[in-house]
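One protein chain omitted, others in place.
The first chain written gets the first letter, and so on, giving A and B; residue counts start at 1 in each chain.
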Amino acid sequence: MDKKLDNMNEKLDNIDKKQMTKVLVRADRSDVATLSKNIQKSYKPIIVKEPAKALAMIKLRDPVKQGLFYLGEVIVCEAVVEIDGEQGIAVIMGDDADKVLDMAIIDAAVKLGVFDDYQKLKELEKKQNERLMQENAMTLNTMVNFTSMDGEAPDDLAANKKA
Amino acid sequence: MTLQLTKKHSFDTVFDSQKVFRIILEAVSNPARVLNIAKAANKLFGDFPEILSLAMTLLDNETGFYIYGNYKNVSVESPVDTVLETAVEQLEKDIASLTLARKVEATAADFIFVCDPSSTKEAIEQAKCGTLIDPHKSATIVIQNDEELKCNLTLSGPGIDGVIKVFVSQAVKDALFYRDAQNYEYPEGIDLIFISKTGDLFAIPRLIKVVQ
Partner (left out) sequence: MAYVAVSGGEEAIEESIKLLDYYKSGTVKDIEIEAIENKLSLLVDRVMSEAGLYSKTYAALALKQCEGSIEEAVFLLRAYRSTLVRNYYTNTVNTDDMRVVRRISAAFKDIVGGQILGASYDYTHRLINFDIDKQDPKELQKEVEEKLASQKLEEILPCPRVSSELKKEGLIDSFPQNDESPHDVTVNMLEFPAGRSARLQTLSRADTGFISGLAYSSLRGFGQVHPTVGELRQGYVELYVSHPLNEDESIYIGEIMITEVECFNTTDDKDQLKLAVGYGAVFGRNETKAIAMSVIDRELENGGPYPSQNEEFVLTHGDSLEMNGFISHLKLPHYVTFQSKLDSVRKTREGNQ
């Protein structure tokens, strides 16, 4: 048990729950399934709450008056599993029952201290971030480069044109 | 994927909770009528399946609950992983993970589960009783009651035609006594549900009085 805790802490230093769930949610269903199957080779998860659709209400901060308001709801899928007495839970946008179950199994494995595919997660994260940065590059192609028709363009705000 | 894994319980969150709800509804509409939820409770697990089935029917993420029962006393010396959790602590975890309800202070709880009859007095005294404008913002107390029957009581109130004579345990008699002692101003009050390990259930809503 102690050895497991040590390993878990060491690995979790590199990736926290927020980051981990982000990588998994963004990953393809097949990649998540592979990670889950690896866990199931050694452990038998029990379903506590079958995958089911639910809602999450989105709370937004209004930047004008700094108050909160509800923007609307989003459909999510949730599941709870148990491995060796530890419960794992997953909640993801959409209705992919298989994926949410796999993610719950991964969550339980992390809780138990037996998940060790962090390398694979890092690889997925790198690919995902690269893709987002490529998309960002395409977006930034549409940034306006102002040139005045006659002489210097006057400055409006305390402006660096590009950060 | 879902086909290969075993399920921890077979309590259907839609159909079984509907059945249990109907039974609770009948109990509350007909005070002191004894009904039974064993069929649904048997689909669950743990040491308190009957309480769990009530929780799965009545609680959700917007409600708060509190449990009176045997919690372990954590001493500083004992290492964390050798102290076993009590059954009540496990019940608390199960309710939280199955219903997403939150454990809150006893005075703020919408539903209070009393697994240990000796806590009944405290539970009733601490429970919130609503306000004049919002009498529904009061607690419902579910008391586990397995003692032998030995007291005669006469009850009257809404749902009872005239008066009704019942034969109950001392714990039930005490609970009603403690509640009357609180002297709630109508429409404030708390509602009591009694449940046994065999799934027997009856309810005594707030306006039912013990007639002397």
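One rule holds in what follows: a residue touches a chain if its C-beta (ideal position, glycine included) is under 8 Å from a C-beta of that chain, and two chains touch if they have at least 3 such contacts.
Predicted model only: the values in this text are computed from it and were never measured.
Asks: From the touch rule at the top of the page, work out which displayed chains the omitted chain touches.
Replies: Touched by the chain not displayed, across the whole complex: A, B.
Asks: Determine and list the chain B residues touching the chain excluded from the picture.
Replies: 60-61, 93, 96-97, 100
Asks: For chain A, which residues lie in contact with the unshown chain of the complex?
Replies: Against the left-out chain, chain A lists 17-18, 21-22, 25, 53-76, 78, 87, 89-95, 130-140, 142-144, 146, 153, 155-163.
Keep this in mind: only the chains that are shown with their structure count from here on.
Asks: Within their complex, state which residues of chain A touch chain B.
Replies: 1, 33, 36, 44-52, 80-82, 87, 89, 97-98, 101-102
Asks: What does chain B use to touch chain A in their complex?
Replies: 1-2, 5-9, 13, 81, 93, 97-98
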